[in-house]
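Right, subunit A next:
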Amino acid sequence: MSLENKQISSENTSNFKPLIVAFCCNWCSYAGADLAGTSRLNYPANVKIIKVPCSCRVNPNFVLRAFQRGADGVVIAGCHPGDCHYTSGNYYTRRRFTLMKNLLEYVGLEPERFKVDWISAGEGNKFAAVMNEALEQVHKLGPNRKLRDARWKR
Partner candidate 1 sequence: MEKIANKVRETARLALANGEVNKILGWKKGDFWYDSYPAFITEEEGTASLIWDSFCVANLSKYLIEQLKEDIKVGVFLKGCDARAFNQLLKDNRVDRDKVVIYGLPCPGMIDPEKVKKAGLAKGLLDVQKSEDEVVFITKEGEQKFSAREFAYDKCLTCQYPNPVVYDELLAEEVERNNTTEYFYQDVEEIEKMSPDERFAYWVEQFSKCIRCNACRNVCPACSCEKCIFDNSKANVAGKAKVDSEEQFFHIVRAYHVAGRCVDCGECSRVCPVGIPLAKLNRKIIKDITEFYGEHNAGVNPSLDAPLETFKLEDIDPFETRAKGGK
Partner candidate 2 sequence: MGRMKIIPDAKKKELQQILEISGENVKDCMQCGKCTAGCPASSSMDILPHQVIRLLQLGQLDKVANSQTIWSCASCFTCTTRCPRNIDLAKLMEAVRLTIIRSKGSSRLKADDVPGKIDPKMPQQAIVSGFRKYNK
């Protein structure tokens, strides 16, 4: 039974539909997501992708905003270190979000809610696997209330 089906059956008992916002770089991870599509690899519909030119375009503000507006998990996906279309963008992503992830955990966010991963254009499998895993973990944790704006009803 795929995770998607599992979720549907479990939704009868709990009404929790987690939302995952994924920022994908145009050259590797967004293409990897497309490949997951062309390969018909299932992952849950709760994952929604925002395309950015490079993972280094992702501002920590965007991540915080997603949590604020009700995302239960956030994923940033970029090219593997060394493969960046812009030579070195993802190296900056790596440093920035190594610190940012730790800071978010320091203020109490569960580590599973925020992920960074490297997914190449050829890794449709990995894309689906990363998203499935992220969703599974977030599902276990339940809805996110931390950093969330209570006025913003999803």
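Criterion applied: all candidates are chains of the complex that A comes from, given by their letters.
The rule is short, and it goes like this: contacts are C-beta pairs under 8 Å (C-beta built on N, C-alpha and C of every residue); 3 or more make two chains touch, one makes a residue touch a chain; residues count from 1.
Quantities reported herein were computed from a predicted structural model and do not represent experimental measurements.
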* Pick the one that touches subunit A in this complex: which of 1 or 2 is it? -> 1
* To do: Mind listing the subunit A positions that touch candidate 1 in their complex?
  => 60-61, 64-65, 68, 80-82, 88, 91-92, 94-111, 115-118, 120, 122-126, 129-130, 133, 146-151
